[in-house]
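Shown next, in structure tokens, is the structure this report addresses.
In this view, the complex is presented without one of its protein chains, the others remaining in place.
Lettered A, B and C in written order, each chain numbered from 1.
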Amino acid sequence: MRAGVWLIGARGSVASTSILGGLALRAGLVEPTGCVTAHPDLCSPALPGFADLVFGGHDVVIMPLAKKAELLAVAGVVPGGLVAALGDELDAVERELRPVPGGGTQAEVAAGLMADLVEFRERHGLDRVVVVNVASTEPGVDPHPAHAGLDVLTAALDGPGPVLPPSSLYAYAAFRAGCPYVDFTPSTGARLPALAELAEARRVPYAGHDGKTGETLLKSVLAPMFAMRNLAVRSWSGINLLGGGDGANLAEPGANAAKSVSKQRVLGETLGYVPQGSTRIEFVPDIGDFKTAWDLVTFSGFLGTGMRLEFTWHGCDSALAAPLVLDLARITAAAHAAGRSGPLTELAFFFKDPLGDVDHALSRQWDALRAFVAGLG
Amino acid sequence: MRAGVWLIGARGSVASTSILGGLALRAGLVEPTGCVTAHPDLCSPALPGFADLVFGGHDVVIMPLAKKAELLAVAGVVPGGLVAALGDELDAVERELRPVPGGGTQAEVAAGLMADLVEFRERHGLDRVVVVNVASTEPGVDPHPAHAGLDVLTAALDGPGPVLPPSSLYAYAAFRAGCPYVDFTPSTGARLPALAELAEARRVPYAGHDGKTGETLLKSVLAPMFAMRNLAVRSWSGINLLGGGDGANLAEPGANAAKSVSKQRVLGETLGYVPQGSTRIEFVPDIGDFKTAWDLVTFSGFLGTGMRLEFTWHGCDSALAAPLVLDLARITAAAHAAGRSGPLTELAFFFKDPLGDVDHALSRQWDALRAFVAGLG
Amino acid sequence: MRAGVWLIGARGSVASTSILGGLALRAGLVEPTGCVTAHPDLCSPALPGFADLVFGGHDVVIMPLAKKAELLAVAGVVPGGLVAALGDELDAVERELRPVPGGGTQAEVAAGLMADLVEFRERHGLDRVVVVNVASTEPGVDPHPAHAGLDVLTAALDGPGPVLPPSSLYAYAAFRAGCPYVDFTPSTGARLPALAELAEARRVPYAGHDGKTGETLLKSVLAPMFAMRNLAVRSWSGINLLGGGDGANLAEPGANAAKSVSKQRVLGETLGYVPQGSTRIEFVPDIGDFKTAWDLVTFSGFLGTGMRLEFTWHGCDSALAAPLVLDLARITAAAHAAGRSGPLTELAFFFKDPLGDVDHALSRQWDALRAFVAGLG
Partner (left out) sequence: MRAGVWLIGARGSVASTSILGGLALRAGLVEPTGCVTAHPDLCSPALPGFADLVFGGHDVVIMPLAKKAELLAVAGVVPGGLVAALGDELDAVERELRPVPGGGTQAEVAAGLMADLVEFRERHGLDRVVVVNVASTEPGVDPHPAHAGLDVLTAALDGPGPVLPPSSLYAYAAFRAGCPYVDFTPSTGARLPALAELAEARRVPYAGHDGKTGETLLKSVLAPMFAMRNLAVRSWSGINLLGGGDGANLAEPGANAAKSVSKQRVLGETLGYVPQGSTRIEFVPDIGDFKTAWDLVTFSGFLGTGMRLEFTWHGCDSALAAPLVLDLARITAAAHAAGRSGPLTELAFFFKDPLGDVDHALSRQWDALRAFVAGLG
């Protein structure tokens, strides 16, 4: 099965690392370190191979992919040797990238997006195309009556004003084109009743939200540890220093608030209560792609004795996210092929803010993911 | 069901905190924070209640329990108010503590230990007595032919020289007296073929080894996280600074080596390979009971990008261990009542170096524990 | 020489710890750990002895000093034994504390403050009284024409509206009463032209601002280290988690901003450039008086190689501040006795945001302090 991976924000750090890594895997130059679907427990013939992924995407920026890859090499995110070795392959993907279509109404823009998706699928003879949003985080969306149902949404999109935020307009176009949609960001994406209705009507699955790559990944194993040991977490405070492309954006009050809620959700749902403290995001350009997250957890043990855990995570966001993008493309493509539609709540393992009322403990999410992949075979 | 808890090392920090906490729970003065058996998933009428535990024990030291409790309060391990409020109850337990019996041969010493256990059980009309070893860590034991079988062991114990290390002699006496045995230390305890034979012959269960209270607890959730994410752990190095009673002992090369092996075992068995690095134990008296463990993990992500996790655990060992001692007494008593004998491999959740060929991921151990407790009801 | 120490905010944590410590030193129960004036280099017969300090103060709250001391003992800030041993002495100081006088105009309030100061000085036959502000941090003050000169200020204070913030009204009253004034907070205090004029007119010295007790203390030795080694600091980011009395106040945007500026000033003035990053203050009640500050410094070495320093400071603010309050009282009293008036820029060693255009490197401030104290003898 050959599957397309259509990246929204295709010239960004995450997308570029995903593309470079996918090409390197196809060429046999690297091991699939960090790819969850390379774990023995998730091996399944139902998934398209890494080598069967074909990349394309939209972006509003114009920096060539090869140039972006060189910058990532300078920043230590990817090896310079790979960029040099895969120059031709990067140029080939370059030809699959498209600017964001214009239009007088959002319906017209969506039509342009759909045309690009369909043309990509047909030209390459792909079984299907998975659309993955790795664009910048949007602020929270204002409610709009047209979000409530598909008919009213369709009508409203023909009107003059913006009805959907960009991430949702992409989901709309993907679903209309029969493409699964994965939201790797905290943006709204498919989380509107009208879009859920559309996904079911077109029988396409979708997944999200907000790739779990660092601090929240740790929370999803540490919070269950405290819960299983019946230790009382008194406070959990953290700060994220990041300097990469999305850093300036996330440090904006609007996006920051959206992200912070997503980050703390795991605590309340795992512990059964919300400890004191919050998570801050600060933009420090010098930090670059290597995010530093520091957390302090204070907790009480037996007879109320106070104790502390402190950790520092120094991770490269793009290098943590990119393999998961490939994993999600493989699994979502297989789910589509297997006839699954609607929200894929079994993919909570990948997300900070997963769809559905799911367990936030990583081990439970892993169990659900293994069962899901096994069921696709 | 009333159950006895007979503590080897009954005047030490862990035992004293266990006793004080057990008394405080019985008096309704505290919540069972840190007690795993108070977690809703482990509630079972098959377990004796916290209030049904009766304490006794052996120790070679003579400091009164009330004095030890006061010292623990000064050190911030337990609240001073509890010590004051439970003076009479502590004095009552004081009367249940016994010096270690003497004797010309180890058989004679064992007979004295058994007599103390039986007398305690009968005097209080207890259904059973669980023996828990919380004495100082022993160095590794030298092999001896008498360890291989019960007959040869029984004969050898009548001889002049020492055949068993103290922790194993206690296990021998416990089993002979029909008492389950739990080893909360890394010492040899019941881990000898002759003692396994004896436990089966007397139909008593046993559990161990080495309570999982700090750094290894973290490893048991963090190592599976790296494994599930298919991230390659390159090195895992750590240092433990501790100043409490067992600190000087553990920093001795012999005991240190035993403990370090126990601490690193989780990594190899969870990851499937052994990363670089080791764990050091240093004795720093000023640190007192509040152990500080620092670990650095270096790992590779996608395309080989290097990243790091660092954590500092500042935990009070006695306050972390004591509730688990109560948990183990409750569960092991119930297992005995349910007719279980031999090694309780389902209790791996509690131990750094669990009996049997078991999963080292905490979430798997939790599943096994829940199923075990549910099966006792 | 007997000197009074009149504390603004006399029932707060810092003041109570200062009083308890001063009484304990007088009783010979403790060593002067943390007292800079007990360092051999600062010994001088010109300073009043610790035992010669007499305490009094104003506060708007009414919790008895002995009760506050007990709460500090429970929180681990001071030893419970000291509180018990010094009950009579605390009660004696209790009788020296006064509510803040009321009045229709600020002139009337100031008259009440002065009356309290003079009455205290005369009743105890004190050579002088040093007023030390350890009250809560105020937001920045709005400019007012009456701040520009003493005449216009004096006239304006008779008017209906508030002209001076509380910290400055205390400074006004102190100066009018012939008392030196020390501001241990970041509040405005004596930093107004009209008050500088008054201090010179009355020949009294003053000092401030904002006691340097934790993260900034570290910055004042680490930033010079980077400067001396000619290493390029790229970013310096930090977060302060604190839960004590002033924490909720400092986390307010207004006070937070004032404090953050004071905290970053040392970097720009020591390094000669301002690195990226900022300092956050978060209120986490569970942390209590033991503030946790975490800082990340990224820097470039030879040939641009990037490196990092991370530190966590876990300090008890009141226990760090209180001995400095005693030091400042001793030194300022001696300066007054020696005829010094106006801003004591030589005391920069004690402050985050020192008066005057002074060196921010701690070692330079130490040299200045030693010379100053030696010159008083």
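Throughout what follows, contacts are C-beta pairs under 8 Å (C-beta built on N, C-alpha and C of every residue); 3 or more make two chains touch, one makes a residue touch a chain.
Since the model is a prediction, treat every value here as computed from it, not as a measurement.
Q: Of C:Gly9, C:Pro323 or C:Pro354, which one is in contact with the hidden chain?
A: Going through C:Gly9, C:Pro323 or C:Pro354 one by one, C:Pro323 is the residue touching the chain not shown.
Q: In the full complex, which of B:Thr105, B:Ser237 or B:Ser341 touches the chain missing from this view?
A: Touches the omitted chain: B:Ser237.
Q: Considering the whole complex, which of C:Gly28, C:Gly125, C:Pro160 or C:Gly304 touches the chain not shown?
A: C:Gly304
Q: Which residue numbers on chain B touch the omitted chain?
A: 234-235, 237, 239, 241, 275-278, 280, 282, 284-287, 292, 294, 296, 298, 310, 312
Q: Touching the absent chain: which residues on chain C qualify?
A: These residues of chain C touch the chain that is not shown: 17, 20-21, 24, 30, 32-36, 38-39, 76-79, 82, 217-218, 221-222, 224-225, 227-232, 290, 300-305, 307-316, 319-320, 322-323, 349, 361-364, 366.
One rule holds for everything that comes next: only the chains that are shown with their structure count from here on.
Q: For chain B and chain C, what's the span in angstrom between their mean Cα positions?
A: 50
Q: If you look at chain A, which of its residues touch at least two other chains?
A: 310, 312
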